[in-house]
Structures are given as structure tokens and as C-alpha cells.
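One protein chain omitted, others in place.
And now, chain A:
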Amino acid sequence: MSTITSEALAETTLLRFATAGSVDDGKSTLVGRLLHDSKSVLTDQLEAVERVSVSRGQEAPDLALLTDGLRAEREQGITIDVAYRYFATPRRRFILADTPGHVQYTRNMVTGASTAELTVILVDARNGVVEQTRRHAAIAALLRVPHVVLAVNKMDLVGYREPVFARIAEEFTAYATELGVPEVTAIPISALVGDNVVEPSAHMDWYGGPTVLEHLETVPVSHDLAHCHARLPVQYVIRPQSAEHPDYRGYAGQIAAGTFRTGDEVTVLPSGRTTTITGIDLLGTPVEAAWTPQSVTLLLADDIDISRGDLLVPSKDAPATTQDVEATVCHVADQPLTVGHRVLLKHGTRTVKAIVKDIPARLTLDDLSLHPHPGQLVANDIGRVKIRTAEPLPADSYANSRRTGSFILIDPNDGTTLTAGMSGESFAAPEPVKGADEEDGWDF
């Protein structure tokens, strides 16, 4: 980091990404290597790792200790939960959601992938695409992570042979494309030796693509706003009621999708009232236009009833409101989700009462088979649910908008976050395919 000037750093962009890999794929080594070779591990952290490694009688510093932060994790040598790591290069800042590959993988990977713009899926070159790889690909597809990197690790153990890599890359890409993953970049690496992680490999002349870090630095993070529906969940109404601002009434929120401009005609959902944007305040500074994910305050022409939980949308592009939400969900809590369960549903800034009307199907990620009417979903299950809400919701399809198509279910009794939800019809495949059984309408 010593070569980075402050001016250059202040202008870099931010990439959020997640890693996925099973226990022995070398994920910790890859993460350690990325942090270490990008010089993001500082001396005192490395010394602490060396000290503990020596005291345990290990020969080399155990880079996994850099990422295992809790007492229980160090004691048991396991990773309990998602951790977030930070590193930087002259081109970009990175937030890495480091998700453990252990038993609770599905909910942890869903948590990490929900905010990620890119997922790195590791496979062991000796084993190729295995069940776990397909599971990771399916979750990346479900969560609509825009970019997927397949890191074929341990190339050193297969003689750095191109055909081994090509076969795995081909098999994975075909599978991921079928699931609807928009982009796959396959990179042959050895995390242990350092091939193609930060530095290009001297062992694989046949590979002409980027290293993992190079790809992370250059993958686009800008949004294609031309095709995005603009959405602003109203978080808070700002009313100073001061001598200086007696009539100021602004609707504050983080733009969830698309662009808003002054002069745009907007509709308030669910009430359906319509007005015009007269001003946009970007944290105290007036601007003409603002886009996702900026936090802004909108000023409107008419004094209509708008409060926290409402959604502001362009009048020409409003989503339908509904009290019957159909969604794909990942159950993240230990207590099961059952038909008839009374829950709270948080969508954007709105929390409403809801009831689970039906659980038409549960998905087995291993072979992507569907189990009809499982009766309940338990921790780490992915399934389809039908939910009736007490008030109409303007839910987009998750396929069109990750922010306004997503929701969480909350237990009203103890506040537990139960379930991650993605509303809309089947979306994992590029084109929805209706099965013979129209009721399921889901094509995994």
C-alpha cells in the first residue's frame, strides 16, 4: 500500500465480492494470499499469526488465522460465520464477504452473496466440478450476482496442464449459463504457490487471461441505468420546522434502483398519488439527477401524504402492488418456517404483517430437484413460498431489481430474521420455463 498516493486512492471505486468454496478447496489460502500479496496484512497482524502458529507447533504461519476472529473459531479451527475483510489496490477498494464452507454454507453464502457484485467460486483442479460447486453456482444464480469467477485451484497438483483446466471451465460455464449466470470468468490458479492470484503464473504460458486480482480490479461496477426502473423507498421525512426552513419537507432515502431527475413525475406507492420532483438534495447539496445507490432527499411539488415505508417510482414505470407475494426463499433461522406461520415482512423500508399461505416446493441444491409441498423449510433450505400480506406491497421481481425485489421475514415474537426472500416468478434461468405442473411454475 506504500506506493499509493492519497489522491489516487480517494478516486477509486468499491467492489463488494464474496468467496465460496468447500473446506479443502483452499479458500482460506486464497483469501490469505489476496490479503498478503496485496500488502493488506500488516506487520503486527502477521506477527500475531506467526506467534500463534509457532505456539501450536505449526511449521509455517497459518494464514487462516488471519480470518478466524473468534475464540471458538481459533479453538476449534473452524469458521463460524461470515466475516468482512478489507483491502485496497491503487485501482480499487474491496469489501470481501468471507463465507465459511462448513455445514451452514447455504445461509452464509446467501448472506454474503446478497450484497456482492461478484462471487469467486473455488474448485480443486483434481476433483473438478463437484456437488458443492453446483450448489455455489445455483446460489450465485438465485441471488443474481452479476459476475462469477471460477477459480480452478491447486493447478500445481495437476502439472499445470491446460486440458484439466479447460475441461473444468467448460463444464462449469455450461452449467452456470443454464442457470442464468450472466458472466463467468474462469482462472487457473494455485493459491498456495501464488500462481495467477496477484502475480501472473510462470507455469501456465497457455493462459492469457487476467489474474484473480486483475479481474477484481477491472470488472465493471457501474449500473446499466438505462434499463432500470427507478425506485426510492422513503426512509424518513425531513421537516426542520426552523425559522430558516419553515416549509422544508423532504423525503429521504437511498435510491434502490435507477435514476431520478428533477421534473420527473412520480407516483407514491401503495397509495397511488402522483406529483412532480421539484428538487433533489444530495446530503445538503442540490443536484439535477441522482442514481443508485446514492442517499438523497427528494422535494415534491404537492403536499401529499407520504411517510416511511412508501415507495416513490416514476409514474410511467410503476410496479403493480399485491398482497399475494410469491417468492423463492432461503431459510436462515434454526426454527423452521411452516405453512400458517405468522410473520413480519420487511420490504425496502416497509414492515408489514404477513402469513405463510403455502410452501409449494423445496429445492435440493445438490441435484436441483424439486420436492413438492415439503410442509416446512428448515435452516439452509431453499424453496418457493406464497405469502399473504396485510397491506399491498409494490414488490418488483428480483430478476429486475435486487433491492426492491428482495425482502426478509421476521419472527414477530422474538425478532429473529427467519428467511431471505426474492420475489417473482422463476428467475434463475434466462427464460422462464413453465413446467408441466403450472402450479409450481419453477424450472430448477
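As a working rule, a contact is a pair of C-beta atoms (placed from the backbone, for glycine too) under 8 Å apart; a residue touches a chain by one contact, two chains touch by 3 or more; residues count from 1.
The rule is short, and it goes like this: contacts and distances are computed from a predicted model.
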Given that one chain of this complex has been left out, which of "Sulfate adenylyltransferase subunit 2", "Extracellular solute-binding protein", "Deferrochelatase" or "Carbohydrate ABC transporter membrane protein 2 (CUT1 family)" is its protein name according to UniProt?
"Sulfate adenylyltransferase subunit 2"
Among A:L225, A:V287 or A:A301, exactly one should touch the missing chain; which is it?
A:L225
Which candidate, A:S53, A:T115, A:T262 or A:Q376, sits in contact with the chain we can't see?
A:T115
Among A:I238, A:A301 or A:V378, which residue is in contact with the omitted chain in the full complex?
A:I238
Sole residue of A:Q45, A:T274 or A:Q376 that reaches the chain not shown, by the stated touch rule:
A:Q45
With the missing chain put back, one of A:G180, A:P314 or A:G383 would touch it. Which one?
A:G180
Omitted-chain footprint on chain A covers residues 1-2, 4-6, 9-14, 42-45, 48, 52, 66-72, 74, 80-86, 88, 91-93, 95, 107-108, 110-111, 114-115, 117, 144, 146-147, 180, 182-183, 185, 209-210, 214-215, 217-225, 228, 235-236, 238-242, 244-245, 248, 252-254, 259, 281, 283-284, 291, 293-295, 308, 332, 344, 346-347, 349, 399-403, 406-408, 410, 414-417, 420, 430-431
